[in-house]
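Notes to accompany the following structure.
The complex appears here without one of its protein chains, the remainder shown in place.
Let's look at subunit A:
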Amino acid sequence: MTSSAAIFAIAVLAPLGGSLIAGLFGRIIGDRPAQAITIGLMAAACASAIATLFSGVPQDMGTAVVSLGHWIDAGGFHANWSLRADMLSLSMVAMVTTISLCVHIYSVGYMNHEEMPTYRFFSYLSLFTFAMLMLVTSNDLIQLFFGWEGVGLVSYLLIGYWYDKPSAVAAAIKAFVVNRVADLFFLVGIALLFLQFGSVTYDNIFAVVPAQVGATYHLFGTDWPVFEVIGTLLFIGAMGKSAQLFLHTWLPDAMEGPTPVSALIHAATMVTAGVFLMARMSPLLEFAPGTKTLIVLIGGTTCFFAATVGLVQPDIKRTIAYSTCSQLGYMFMAAGVGVYQASIFHLTTHAFFKALLFLGAGSVIHAIHGEQDMFRMGGLWRKIPFTYAVMWIGSLALAGVFPFAGYWSKDGILEAMWAAQSGPATYGWAMGVVTAFITALYSWRLIFLVFHGTPRDAHLSEHAHEGGIAIVLPLGILGVGAVLAGVLLDRFYIGTAQAQFWQGSIVNGAGAAVMNRMEEVPGLIALAPSIAGLLGIAVAYLAYMARPELPASLARSLRPVYLFLLNKWYFDELYDVLFVRPYRALARILWKGADEGVVEQVPVGLARLTVGTAVQAARTQSGSIAIYAFTMLIGLVVLTTTLLFVH
């Protein structure tokens, strides 16, 4: 193992060490040392990751694999523990460790009012990071699935961290179950990949992909292209993790967890896994045009859907949660037209400003003692000016205003959508532009409601104050990232230097042409998202500052629409009717009818029959010699008769 490989291994494994030490020995060593150790190891991981990213991968290879050991060797099936170092994984590792470090530091300040020891929390945070790092550095689909499930597990643990709160436990279970549904499809996809290619290692699969384009499954009387089937299954898996439409219902509920967890889930770990999977499997997806169309449609719709719902939510964290859902829609759209670079770019910039927004929101919540309803806030900007400033930065980045981070990446995605020049892509572009307007609208709705106007609850805002250095420092770092990430990375991620930067870790088939055309997009089209964003800010100012009575009257006059949005398009209710209730009914039938009625009744009935017969049998013993003798003679007659019949 060379020194660079060792450094890369530190980046991935240090969080595991932190998690184990804090988790297993936290009770002994105490809270503060546990926090210090996890943060220290996380910082080491972050430094190693950035160092590795700057040194890059060996020029001629494009990919380096650090082998850690064998895992499964069964017949022709091999899976190893290994760390894959290509530019895709390196950039992900650097981003994940940076965000995670900020969240770790922030948690020290945020969790200081907890009554329970918090070593468990820090252990989970580090484990969460480790699982995500295993996911992005996997060299085969099995290790990727390991990380995938690890992320799912720890998200369950963290969302339900306050396990004495029933709503938190319910949200944790919901997140886990919804993810399991998606994981089932993903797992089938992996199994089909193994069947088709005889291997689960990326390089082995990608090497033979072009040769097997024509392969089909014959099922239900039709031929199904293998790559479309596999691609769709993988995409459904990604939909679950990345909360795309139809499998998004867990994401808003996940707000039940502590706010740093929300930041981690939404920015660095968990939801980005789906987008990463699309980029990682790009050599395969490029041969599945049907799947890509599906991705564009789902992504575009999610983008619009989540933004509309976010527009009416009263809860500050839920508003930001829907914005994540919406931004993930952008990333999938880009993947759907084959410009994975743009989706990873947006993923990275989004990580900075979304973590910033969440931690800023956490700072607000922390300042006013746990209140999350924006309609009870107001006028806070004087009390917590630093938070106010970073929320502005985060919102400007989210809305895609030049020169903040979001501008570069969102602009890239929308240009790619336009340049793709196909029906679905144009639909995605339209959705994206409309959503850019709504995004700006709900972002400034949040800012105006929370920070401006008169305090609606004087008691709440009275004692509001900034958090300590542990809260301010990460906000500062992320704020810098939210400003600069776009302008600095644009050239490498999607700009002129992208080919040298990615070094083939992302494959563009048809997308390559789109990449080239992106620069030739007409000026007005390129400006559209910016205009939409500024328009959104103006409308928000009008509605929430200039004429605050307007939204209420609008909600009254358009009550059905308002309720439709407030109830998240009734997805939870729909699923309740479609899945939960029929399943409950079926389970009840099986429980009451099949189990209690049949399975349980059989032994009970047999026992009853036995006892009844037993009492009758014992009753024959009357004590009378005459009856005894008679019985013997009857027996003799029976035996004789039997013999005569047989004879």
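Note that in this section a residue touches a chain if its C-beta (ideal position, glycine included) is under 8 Å from a C-beta of that chain, and two chains touch if they have at least 3 such contacts; residues count from 1.
The criterion applied here is as follows: contacts and distances are computed from a predicted model.
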{"item": "Among \"Multicomponent Na+:H+ antiporter subunit B\", \"Electron transfer flavoprotein subunit beta\", \"NADH-quinone oxidoreductase subunit N\" or \"SoxAX cytochrome complex subunit A\", the UniProt name of the subunit that does not appear here", "value": "\"NADH-quinone oxidoreductase subunit N\""}
{"item": "Contact partner of the left-out chain, one of A:A211, A:A546 or A:A618", "value": "A:A618"}
{"item": "From A:T496, A:N567, A:Q601 or A:T642, residue that would touch the chain that is not displayed", "value": "A:T642"}
{"item": "Residues in subunit A touching the chain absent from view", "value": "610-611, 613-615, 617-618, 620-621, 623, 625, 627-629, 631-632, 634-636, 638-640, 642-644, 646-647"}
